[in-house]
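Just passing along the structure, written as structure tokens.
A protein chain is absent from this complex, but the other protein chains hold their places.
This part shows subunit A:
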């Protein structure tokens, strides 16, 4: 019997070995996978037990966690929810998160690598885990001005400090109140989320970085830069001044916005074409230069780059492999060109900064609960699309466009403003996309801005960038100058 008993003992031992192995597999090897399963409520609950870090603007919280008495220890609160919804995004029970709440989640929740020791320390000492706070580069005055100026239009405003790339304002409309998504009831969250998803104008999308529109005439900054710098054409280089340009190899034609020629005379200079925002000379320039100089310049300005600010920015596109007709269209911002408002603001910012394009960024510093700085912002150069000479030429052209060209609604008394409008077509019968981008003061730029009014600002195909977008930009620039 003893021999059998031994064998049974071995079987029992093996049964327990199987249990040791299975629990080790689950609790050690698969633990991370299981924790990241979307159905795992424990992971979400755990994040609500942490005092999530605050998101700060000018030292004031625009998102913070306050203690509660319900089953979760903290409630997320957004004191000016709608004003900053494009920046903070939302943080929900069950429906994920977005924007800063998502892209800096590791820091806010205290689980980033740089907070590991701190986390361990709090675990051992029995304190509740606490996340790091994030100080943004947003200027509350400019943000408020941009929010008010955009009013009830569907669109976006983004402002950048040209010398550093710090983002000073980020507004997207229609907006939403993140507080309505921060409630501690999954069904309410789901209902609100679904209704926001279905709402007209996509309020949950941050249009400053995630909405791609044809850039229209704002792209003439790229085309003109390419002509002056990459193709080495003088600013008084001329093109035939036509009222209609047949597209090569096609029966379509291109016309200028006003329908006639570009100013007087048989020939038109690059400068005039830019200031008056004429399509035909730009199209002719594009075909004359060829694709390469244009594509190189677009790339240097940031088209085709994958940016994080730290949210992921949709990639703006200048297409390649174009025939002459497409090349002509792309040269004045139509065809397959698409850009985010941030990209358009970067055009102005590079011109304003003497040709150096700084990497745009929304975060000044990340601060641990013990006030030590985990990360701080350093200005970084993204590229140098323009020489200082070309930059100052472009700057002059943009000032003239505002002073007595196609962008007159952006004028500010006593300050020289540089600007460029855009009125982009989206297709047969569709409302236009209305643009303005510029900076001020032109001699010592402090703010660069891009405004987009989508859906024609409600005017279908009768609105223009100068009419609707330029006044919004003016108020944003004024707010920036009043500082």
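Methods note: contacts are C-beta pairs under 8 Å (C-beta built on N, C-alpha and C of every residue); 3 or more make two chains touch, one makes a residue touch a chain; residues count from 1.
As a convention for this text, contacts and distances are computed from a predicted model.
Going by its UniProt record, the hidden chain of the complex is named "FtsW/RodA/SpoVE family cell cycle protein" among "FtsW/RodA/SpoVE family cell cycle protein", "Transketolase domain protein", "Electron transfer flavoprotein subunit beta" or "2-ketoisovalerate ferredoxin oxidoreductase subunit alpha". With the whole complex as reference, residues 1-9, 11-13, 15-16, 18-20, 22-28, 30-31, 33-35, 37, 39-43, 45-46 of subunit A touch the missing chain.
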